[in-house]
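To start, the structure itself, in structure tokens.
Removed: one protein chain of the complex. Kept in place: all other protein chains.
Should a chain be cited, it is by its letter among A and B, assigned in written order, with residues numbered from 1 in that chain.
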Amino acid sequence: MQQELRKKSNWSMLLVLALCFTFVLSACGSNKDGDASAASSPAGSSDGGSAAAESGKLVEWGWDKSGHDKLMAEFSKNHPHIQVEYVEVSAKDYLKKIQTSIASGSDLPDIIWAEAAQRGAIYELNVLDDLGAAPYSFDKSALLDFEVPLLTNSKDQLVALDQQVAPGAVAYKRELAKQYLGTDDPDQLASMFKSWDDFAQKGKEVYDKSGGKVTMFASLMDAYTILSNQMTKPFIDGVSVNKTDMLGIFGQLQKLRDMNNEAKLSMWSPSWSASYSQNSVIFYPAANWSPEFVIKPNDKSSSGAWGLTVPPSGGFTYGGTSIGIWKGSKQKDAAWTYLKGMYGSAEGADVSFKGMQAILPLKSVFDDTSKLASGPDAFFGGQDLNKFWIEKVFPSIKAKPVTKYDQDVYSASEIVLQTMAQDMKFDADKAFEKWSEELKKNHPELTIE
Amino acid sequence: MAKTTGIARNDKWPYLFITPYFLFYAVFSLFPILFTLYLSFTDWDLFGNNNFTGFDNYRQLFMHDKFFWKSLGNVLLFIVCYLPALVLFGMLIASLIESRLIRRKTFFRLSFFSAYMTTPVAIGIIFALLFDWQGGFINNLFIELGWIHEKVNWLGSSGWARWIVILMIFWKNLGYFIMFYTAGMASIDTSIYEAAQIDGASAKSVFFRITIPLLKPINLFLVITSIIGGLQLVEEPMLLYSGWASGTSMTGGPDGSVFTPIWYMFDASFSGSSFKYGKGAAIAYSTFLFIALFSLMGIKWLNRDGDSK
Partner (left out) sequence: MSLIFLFPFYMMLAMGTYYSEDLFKTLPILPSGYLLENLKTILSADFLLNYWNSIYVALLFTAVSVFISALTGFAFGKYSFKGKKWLYGFILVTMMIPGQLGLIAFVMEMKWFHLNNSHAPLIIAGLNNAFGVFFMTQFVQSSVPTEVVESARIDGCTEPGIFFRIVIPFLLPAVSTLGLICFLGSWNNYLLPLVTINKPELYTLPLGIANLSTRYRTDYSASILGLTLGTLPLILLFLFGSKTLVRGLTGGAVKG
């Protein structure tokens, strides 16, 4: 028995030793790699202006490797000597990784991404370089007007470029629209609702007619997404909360609830996702990325069942990713060539469109919109989606300045709206009060006039 | 003769044995602890603030912060509910499995332990599916059985949310407790049981007079680590309510009913807009005070009657 045990412990010792060996090798190996690349890049940037701008190895942290690969294929045709080491970091954890790196004094990547809700916070962390200054000297008037507030920090510097335009509108189920609203034509639907009050009223009729089975929206949060993104003033100006607009939104949502316009689901939850393929909800907020990532996956089997139209009060911006350059980057020239060549010039517009069918928010792109049509989409009953965005949504699109509080505002609203959905006595004033309380939990400096 | 003797002769060995642990600790782990302590006295928040503010953070937490107290109350409530159940059922089931009544022991051990091994992502989705308000399995089942007449918003009501969290913790940890009890039982000398059998002791008194006292060191370990771990609870409530598996997030659950101190710490330091490390550190150390308090109480209580049994 003792011998058996000794044999077992010998084996495990051997195993541990072997593993230690592997580990040491890999650690040495990776360190060597690290040194090698560090050695090559200074050589690149000390070569002088144009050479530095055209070659180098950039580090980029992002969450869409396959998209990146497609774009690189196009980009490399123009700039073959710029290489990018792409490190995949999931969107949910991106901010955590960035902030821990900042806090611990570690290096950040040359190219930094900022997802819509976190944009304001990342800008305020002061790690992105001002693209309007040297050596970039980007002219912000090249961008579409509504884009600029989304890319500007509180010091009025333009610190990022958008990966693509992210316009938002509503998607609807044609069957239900025809049955309860009388038409499934996008233009007729848009003109049916002159205001949100009209919408709410119609919604009540739909609910009553269907015996409570069909509602306009799936949840209050769906409506909030649209309403909040239609604001033109920021949530919080400095440290002063925008009470007027917020109270207005909560009031509107209360009305929608009181008139049975929503199905009390929880946005992004399993049952919310399931509702896409059931016949209980007519409208969902949708951006240009929604068909591919949300609608089609959730409602695979049907085709021709959907349509896109403009909600009351017009289009808005929804989602999107902006990209900037690290202040501490040692390869700013190459980084700028990369950023401009992908997202900030006519050449970039070409690359983005060819690689990803992405449309950049540059005025030059919209000089000739005929090239941008995406063709009839059978899933959407033959609608040309790009044409829809460009012709119907852009004219009325709104965007508001981003703030560092945006993510927490969103979380506070989520909490408040869940209560509003189930408690009929919870009105707009109470909602606002609770919302302020939640916000102040981590931001005691906020003031409410 | 029963005391551990040989102190004079073996003076250096115990110190040598514990050296690796303390050495590595001093090198790698001491700094983070001291650093965090220092942080708790500042208002560092990554947006530019980095001042020494003394006890401000603590004062704010203890005197003005109802979120902190609520979260503390929540975790205490949870522990009181699930810990006794885990200890009782853990020991019972472990001794059942180990007794001669059951063959195929490994199957049972594995099935209980599988709960502990199940991926949190999956758990989140499963519980969201079970307890969803409109489309959840439990609601549909209960309505079928006639137990309720209207769908209950399990995840949206503060009372039920707590029970669901307690249920999740109990489910996950029962296997864990059983594992440890099994290990403990494995080293109980069978001759004791044989002797008891010869003496004609009933199964019940064997359990109460022999098994439980012999498992006391394991129990001490499990209870104390559960108090320490339970006060630091963060995974189960976040699984349900941080919007990751179940949709919309609701930090702290309905009405803050499942908010926990460590979740608050994450909320203050790692959330989307708030990088208040100073505040987070203060929460961490404030929680520590309570953990120390309750652990000490736990140790004293468990050792209260010495070896009188």
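Keep in mind that, in the parts below, a residue touches a chain if its C-beta (ideal position, glycine included) is under 8 Å from a C-beta of that chain, and two chains touch if they have at least 3 such contacts.
Predicted model, so just to flag it, every value in this text is computed and none were measured.
Chemist: Out of B:I169, B:V206 or B:A281, which residue would touch the omitted chain in the full complex?
Modeler: Per the contact definition at the top, the residue touching the missing chain is B:A281.
Chemist: Of the residues B:L61, B:L86, B:L129 or B:V206, I need the one that contacts the missing chain.
Modeler: Result: among the candidates, B:L129 touches the missing chain.
Chemist: Quick one: say which of A:P80, A:G238, A:P297 or A:G328 touches the chain that got left out.
Modeler: Considering the complete complex, A:P297 is the one touching the chain left out.
Chemist: Need a quick check: the contact residues on subunit B for the chain that isn't drawn.
Modeler: Here the touching residues of subunit B are 2, 4-7, 10-11, 13-15, 17-18, 20-22, 24-25, 28-29, 31-33, 35-36, 39, 93, 98, 105-106, 108-123, 125-126, 129-130, 137, 171, 174-176, 179-180, 182-191, 214, 216-218, 220-221, 224-225, 228, 232, 245, 261-262, 265-266, 269, 277, 280-281, 284-285, 287-288, 291-292, 295.
Chemist: Would you write out the residues of subunit A that touch the absent chain, in ascending order?
Modeler: That gives, for subunit A, the contact residues 2, 5, 9, 12, 15-16, 19-20, 22-23, 26-27, 30-31, 34, 59, 61, 63-65, 86-93, 96-97, 100-101, 103-106, 115, 269-271, 273-274, 277, 289-290, 293-294, 297-298, 300, 319, 321.
Just so it is clear, only the chains that are shown with their structure count from here on.
Chemist: Using the touch definition up top, name the residues of subunit A that touch subunit B in the complex.
Modeler: Listed in rising order, the residues are 92, 95-96, 99, 102-103, 117-118, 120-121, 124-126, 219, 221, 263-272, 274, 404-411, 414-415, 418-419, 422, 438, 441-444.
Chemist: Spell out the residues on subunit B that touch subunit A in their complex, using ranges where they run on.
Modeler: 46-48, 60, 67, 125, 128-129, 132-136, 153, 155-156, 243-244, 246-252, 254-255, 267-268, 270-277, 279
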